[in-house]
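Just one protein chain is left out here, and the rest sit where they should.
Order as written gives the chain letters A and B; numbering starts at 1 within each chain.
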Amino acid sequence: MVEQEWTDADDQALLARIARGDRAALETLYRVHAGWVTARLSRRCGEAELVDTALQDTFLAVWKSAKKYKREGDVGAWIWGIAVRRLIDQMRKRKPTPMDVLPLRTTSTASAEQELMDVAVGGELGAAFADLEPELQQVLVATAVDGLSTKEAADLLGIPQGTVKTRLMRARERMRATLP
Amino acid sequence: MPLGGVVTVLGPNGAGKTTLLRSLATVQKPSSGAIHIDGLDVSIEPDRTEARRRIGYLPQDPEFAPRATVFDVVDYLAICKEHRDRRRRHLEVRRVLDAVEMTDRAGDRIASLSGGMVRRVALAQALLGSPRLLVLDEPAAGLDPDQRLRLRDMLSTLGERATVVVSTHLTDEAAAVSSAVLVVDGGVLRFHGSPAQLTSRAQGHVWVSAQPPVVARRTWRLPDGSHRCIGDPPPDAHLVTPTMEDGYLMLVSDPAAAVAA
Partner (left out) sequence: MTDLPLDPQLAQRYATGQLSTAEAVQVEQAMDRSGQWRALVGTHVPAERLDLNFMAIAVELDAPKRGRVERVMVRLGLDEHVARLMAATPVLRRSWYLASFLVLFFGLAAAGTENTGSIGFFLAVAPIVPVLGVALAYGPAVDPAHDMTVATPVSGFRLLLLRSVAVLATSVVFGGVAAVIVAPDHGLEVLAWMLPALALTAATLALATVVPTRSAAGVTIGVWLVVVTIVGQAATDLTLFGGIAQPIYLALAVIAGIVVVMRREVFEVAGVGA
């Protein structure tokens, strides 16, 4: 199934070619990443139509901004960061809310939540995360795994920003309580 | 009219083929009678708009703004056909341009195209949204034999899922793909039936003789010097198997022929 490992260096090389306007390189990059990005977006939005549009927007954005890509972090993570925000755009369009400028947080900066998350699901606290209520899990995934701001998470989940914040606090307390 | 299949409208030039097709396409009001498409009365709203959602129309002499590009004019008509989502619409435009083999010219201005290519663009816009009723006025005009063959193939394929009404004055063309034939002459419907039925109209009326006939309605000289004629038999003639063209000529050459339906 998986023949040989595709490395980030290959992705970087593709991005460099895309930045020079190479359509074939875009297609290759798409073939490498579109599958998992689609699967991962689908876990955050049940409407295939919105997922498809977000996926298309993602690679159109990759085409336009390949030049701006800084060699920090993984290309895959960069693509995912674009994808989840394009999905949020789609969710917003469906339910119109006042548009404001999104602060683009890079997914590579490890936040407190992310560290907590790594410990939680990787280590012995997996059970603690699994015990959380689904809505608390959701906000943790949106903020810690996807690296979204509370505003973005609110749009993705279709709940008010304040609710995201309170749920996040509750999730943090519950997880901390189980820490040794 | 039955759903599905290719219906060919035959008739002499100026016989009212275009008027009939324009009325069918809801572009013009019929001088008499009413047009119903899928049970919708096209003379009243909101039935007419609903009917128009199901129609694709290729006019006889299609024209577009000369400075616009191929993609633009088809995209514009796609908007008129209520394809609102920009990206899906562009996919659909691409699909119909592919179908008429004009994808490579998508970015070219209309003014740079030959007449045949403009007709193909117009055919492409008729295919937008895969309408249930396609009204194509002389789609074979200006095509070379090879392109005509591909058109024939396309019409047959389309006829599997839609009713395709095609006007032509090429009887061979009609015989090749039609499931039904209409003959109009002088603004009147003269025949409505299958190609075989039209052919059978000439059964027993087509002759070949060595002498030039005097009484025949239509006659022409064959390469071997004999004469082929339609109508009453000349002396020393023998009957031959008629073609659909014979049936058609038989019909339009007979002013007394009754309206058949």
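Criterion: a contact is a pair of C-beta atoms (placed from the backbone, for glycine too) under 8 Å apart; a residue touches a chain by one contact, two chains touch by 3 or more.
As the structure is a prediction and not an experimental result, all values here were calculated from the model.
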item	value
Shown chains touched by the chain that is not drawn here	A, B
Which residue of B:36, B:53, B:161 or B:238 touches the chain not shown here	B:53
Touch criterion as defined above, residue of B:79, B:149 or B:240 at the omitted chain	B:79
Of A:55, A:88 or A:175, the one touching the omitted chain in the full complex	A:55
Interface residues of subunit B (partner: the chain not displayed)	22, 25-29, 45, 48-50, 52-53, 55-57, 59, 62-66, 69, 71-73, 75-77, 79-84, 86-91, 93-94, 106-107, 122, 125-126, 135
Hidden partner interface residues of subunit A, rising order	1-2, 5-8, 23, 26-27, 30-36, 38-40, 42-43, 52, 55-56, 59-60, 63, 74, 76-77, 80, 117-118, 121-123, 126, 129-130, 134, 137-138, 141, 145
